[in-house]
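Report on one structure; see the data block that follows.
A selection of the complex's chains, in situ.
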Amino acid sequence: MRRKIFNLIQVSPHNRASHAVDLFILFLIILSVVEIILESFRDFESEYHILFVDFEIFSITIFTIEYLLRLLTADYKYPEDGWLKSRLRFIFSTSGIIDLLAILPAFLPLLIKVDLRFLRILRLFRLARIFKLSRYAKSLRLIGQIVREKMPELGISMSVIFLILLIMSILIYHLEGDVQPEHFPNIIAALWWSVVTLTTVGYGDIFPVTDMGKLLAGSISLLSIGLLALPAGIISSGFIERIHRTKKCPHCGKDLEQH
Amino acid sequence: MRRKIFNLIQVSPHNRASHAVDLFILFLIILSVVEIILESFRDFESEYHILFVDFEIFSITIFTIEYLLRLLTADYKYPEDGWLKSRLRFIFSTSGIIDLLAILPAFLPLLIKVDLRFLRILRLFRLARIFKLSRYAKSLRLIGQIVREKMPELGISMSVIFLILLIMSILIYHLEGDVQPEHFPNIIAALWWSVVTLTTVGYGDIFPVTDMGKLLAGSISLLSIGLLALPAGIISSGFIERIHRTKKCPHCGKDLEQH
């Protein structure tokens, strides 16, 4: 019986019953995201409030049953671990945490007393439902793998970018802080300008007005544009390596990646 | 007779008569685009209104004759298909649809009753004439081929970018929605900010003002700038691969690509 349930909730496009369950959960996730978007239209939300509440109760029920079943059959997923260890391993796995976060906002107010402000932040955790997609969408899993693989390179280039942002912020604060105290009140505020400039977004809400500030902004923009290209290049190369690796072998036609 | 017409309207720089027809149609397409641009200068348009109308009647007549002749000789283009099938195949081919859209706005008002608002949208379909260029300009055909070839890679990276845009929009709406309800009234409106920020366009019409909003905007800008480079890299590599493939062999001088 428990083995049957395990096979049913596993992602497998070959077993018809299991595939139907996958599609149902997938459909519910997408509907959940649509619900989050529609709720933000306040007129619409107040008009169909009951519908939104009903759907919320329904989806939480399904996601809770799904979570409990996955917990129950965790020993089939990790057969090398014991009864308790396999369950703990599921709870603390990435997908286990995501599944829990997706239903937690509904149960926490029942368990502990929370104020309204905290409740609103709690509701944001429903965003975890988007990440539940990663069980079904290979592309989302890919990002995680690539970022983990390329972590050493990313770490180096990110720390270099962070140091340049810091130096930029300290210098611009000292050059512009007296002239535009409302825009550069302190170094942390100047960091916002540094990020907006270095990423070349350039909203135009804050910009240097003194000659020295412009000289600094111009020089650093020109010099460090190459550094910003680093994480881009690293992630891109990781992504493209991956795509090549998942291609089929040209000789035997077999899939080159092990699942 | 029909074979002669077919040879005449086919693109071929070697046959003199056919080449003349090509150049005439090409000239008419470019003139059509110039007409669309000039019409937008309202003073100019009202002064030379009759000239614009006359040119429109003339170009529609030519394009209609061209379309009918292509339809008539479709069995020479697809010799393996039958009389009806070859004609249907032309009608539903990409270039067939473009040719039809380029003349449709002139005929639809005669067939069905349309209101003025719809008529204006109809006139926009004349833009299809730009795409008629693709029969003559190899570069325009190239894009279509490359995009089709690289679709799996583009699909993955585009879906990743779309998910990040979605998550950005939901988070920024919850962080800035109360403070700037006029700029972030709902999640779909927040999506506009997300796209403008992630593509680093940064018009400056909307930007976060709260500390948490700035933290989110800054972090995502820095982290996801690599993801935006993905479709760029994929299309670039596809384009450059193509250009190399279309080069001639250095030894025998023959074209290296099969047409």
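Going in written order, the chains are labelled A and B, and every chain counts its residues from 1.
The definition used in the following text is that a contact is a pair of C-beta atoms (placed from the backbone, for glycine too) under 8 Å apart; a residue touches a chain by one contact, two chains touch by 3 or more.
Just so it is clear, the model here is predicted, and its values are computed rather than measured.
Trainee: Given the 2 placed subunits, let me have the overall number of copies in this structure's complex.
Mentor: My count for the entire complex in this file is 4 copies.
Going forward, only the chains that are shown with their structure count from here on.
Trainee: Between subunit A and subunit B, two copies of one chain sequence, what rotation angle (nearest 5 degrees) aligns their Cα atoms?
Mentor: So the angle, rounded to a multiple of 5, is 90 degrees.
Trainee: Measuring from the mean C-alpha position of subunit A to the mean C-alpha position of subunit B, what distance in angstrom results?
Mentor: 33
Trainee: Considering only the defined contacts, which subunit B positions touch subunit A in the complex?
Mentor: Touching subunit A: residues 152-153, 155-157, 159-160, 163, 166-167, 170-171, 173-174, 177, 186-188, 197, 200-204, 207, 214, 217-218, 221-223, 225-230, 233-234, 237 of subunit B.
Trainee: Per the contact definition, I'd like the list of subunit A residues that touch subunit B in the complex.
Mentor: 33, 36-37, 40-42, 120, 124, 127, 130, 133, 137-140, 142-143, 158, 161, 191-192, 195-196, 199-205, 228, 231-236, 239-240, 243
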